[in-house]
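One protein chain omitted, others in place.
Up next is subunit A:
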Amino acid sequence: MSLLHLAIVSPLLLAVIIPIFSKSIRQIHTGWFVLPLPVVLFSYFLSFISTTSHQGTVYESFEWIPSLGINFAAKIDGLGLLFALLISGIGALVVLYSIYYLAKDKEQLGNFYVYLLLFMGAMLGVVLSDNLIVMYGFWELTSISSFLLIGYWYHREKSRYGAQKSMLITVFGGLAMLGGIILLYIMTGSFSISEIVAQSDIVLEHTLLIPAILCFLLGAFTKSAQFPFHIWLPDAMEAPTPVSAYLHSATMVKAGIYLVARMSPVFAESPVWLWLVGGFGIVTLFWGSFSAVKQTDLKSILAFSTVSQLGLIMSLLGVGAAALHYDGIDDNVFTVATTAAVFHLINHATFKGSLFMVVGIVDHETGTRDIRKLGGLMHLMPVTFTLAIIGAFSMAGLPPFNGFLSKEMFFTGMVNILKLDLFSLSTWGLLFPVLAWIASVFTFIYSMKLVFRTFTGKYKPEGLKKKPHEAPLGMLISPVVLGSLVIIFGLFPNILSHNLISPAMASILPSLLSPGDIFDVHIYFWHGPTPELFMTIGVVILGILLYLTLPKWEKAYHLLPEKLTLNKIYDRGLESIQSGSFKLTRFYMNGYIRTYLVYIFAFFILILGYTLYTKDAFVIDTTNVSSIGFYEIVLSLLIVVATITILFAKSRLTSIILLGAVGYTVALFFVVFRAPDLALTQLVIETVSVALFLLCFYHLPKFKKEESKIPFKLTNALISIGVGAIVTAIALSANSTKLFDSISQFYVDNTYIRAAGKNMVNVILVDFRGFDTLFEICVLAIASLGIFAMIKLRLTRGKEG
């Protein structure tokens, strides 16, 4: 357990203590107790930058389940550190923001911060674990905390719906990822990511490669809301806005991106990887931006925009994999895609985080997020408006904000793919830049819509629940910090390039680096009149045109019938799964005890019969059998006759007496087989039993003639005969096979020596197996208590009804 481990689990530890604070100290907002932790974590992680920027890594491990190869191995490299900084940094800002967003006297703050800390710890665990199983555990914990946070206002039906949806989809993906992890373990014999990366050539040759890739990508795509799994993200917007800013735009949804980046060194050389990651990414980019335009809820716009931006990063990671097919890093034009992916990851966290906070402020101060009710807030909320402009223009890819730079690089990466003559990319590859460009146009449109529909136009105070005014200072700090970062990164991008981007790239594309080498990342503001610049200019011109004519072509969105939308398909699927499983359960769990007994007996017959048959266990060996005496024949006949007669007995009395007869015959058998203790016990017990039966029989109803149908009786008869036959077969086989020596000799030898008794059976019961007898007495005690309770206790039924 090192300091690094402590850092990872510290949020979880704090989550245990925080309810005490929220319960006992009510005057102070619980958030203030939480805030120091992410700040400390952020500065702690900052101290690693000097290590990772020189391609160093920090590795700490302690054994958890070493026999299974599962160790809590924590590793800091460029990629992990970048995410850790995002998680702790944005985390600190979000906690600060939430202090002003959530009122301390109205909300259950204890719950909120416990969930939030749970998430923070889990997410740190995901990005800093080197062991895949440990990472999987943390991964699922992020899904669970996300579920809890979306359902935070659990009294709202939509919250519960969104929470369930996100849980079902992301956990489904998580399970698929677990499958992928196991497949990788089969291929390489290790759960350690570093070791698997070292064996990537084995993985790439293996027949299980494609299934493993599919499993991992299912995990990544569901988590990062890639098409067609993106449907959970818009519904997740029911969570409080700080949560949306933190989990559903800056960190958790990027876990899928992280997974793809992390596994790139293993899988990326496969063409399937390039096509799937790039293809799904670019389709998501397009679909997300296209859908965002039609939304009227501010958070919905941001949700779809997040979907689309995640697609953008994903597609860049896919396209960046092309670089692996060329040696060296000098003049390797495809690495620019990976650079853009990492750069945009940071940029997206800044501008989207600030936009979410801006929307949160608007919602908080006006009481609505409906774009149709808003307008003209510019004069009332000047600071918020400025922040919105910064965030949205950066998202739209306008200079001088950081979004412009990464968008340009994105175009460069997408255009460069045309130069690749592998995997039929030179023909179909054209789709990448085309879709990218179209999606950027839509991105531009919804960014403008977000800002100008809210802050300009006519002010409509009558539709608002509150009288809007500028947000309190504390609420503005976080978005202002993020907004300034947007500008700083836009103007001085190279403060990131050496410290964060280059080390992260080294983790994604390690095979391109020779030892001691680093990626030399330089981000230029001005590229000269390149195709990318013209693409951006085209985006702006067409975007403005389309934005202004939006009302005219907006109707196109209604062309797709609602029945065919993915959400409806999800809803109907869920419904039919529920009703289907209910029907199935009702079909076999029908409430009749006989049915269950039939299942049990049928299973008994089948499994034992099958085993006897396949293992060739059925043998009859007559060498060791004992002689058959006269008395035994008589007793056997007696017991068989008595047993069969019970079946046909018409009256209760007859059957009880016959049962008694069977019991006494058993006692006689014990006599014949030289078991005196058994015979005595059996005689006593049988007498008491028969007395009890006769006592009760007086109260129980007469046998009715069982007017059951033939099939019913036939099934019963078949099952009974089957059970009888199987038991006979087992008895015969058991007698004929002696696989090992009996342990009984021990008791025979030691009865007197160890326990000074002469009756072996008694000594076994009270000495050697005394606990057995003790518990037997317990069973009797419980039974007698039960009987007593049943007889004495009369449940007084309610008078009503």
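List of remarks:
To be clear about the criterion, contacts are C-beta pairs under 8 Å (C-beta built on N, C-alpha and C of every residue); 3 or more make two chains touch, one makes a residue touch a chain; residues count from 1.
Following the convention adopted for this analysis, contacts and distances are computed from a predicted model.
The chain absent from the displayed complex carries the UniProt protein name "Na(+)/H(+) antiporter subunit C", chosen from "ABC transporter substrate-binding protein", "Aspartate carbamoyltransferase", "Sulfurtransferase complex subunit TusB" or "Na(+)/H(+) antiporter subunit C".
Of A:Thr386, A:Ser511 or A:Asn735, it is A:Asn735 that touches the chain left out of the display. For the options A:Trp64, A:Tyr326 or A:Phe693, the residue in contact with the chain missing from this view is A:Phe693. Within the entire complex, the positions of subunit A that touch the omitted partner chain are 586, 589-594, 597-598, 601, 620, 622, 624-629, 632-633, 636, 639-640, 643-644, 646-647, 652, 655-656, 659, 662-663, 666, 669-670, 673-678, 681-682, 685, 688-689, 692-693, 696-697, 699-701, 703-704, 706, 708, 715-717, 719-721, 723-725, 727-728, 731-732, 734-735, 742-744, 747-748, 751-752, 758-761, 764-765, 769, 772-773, 776, 779-780, 783-784, 786-787, 790-791, 795.
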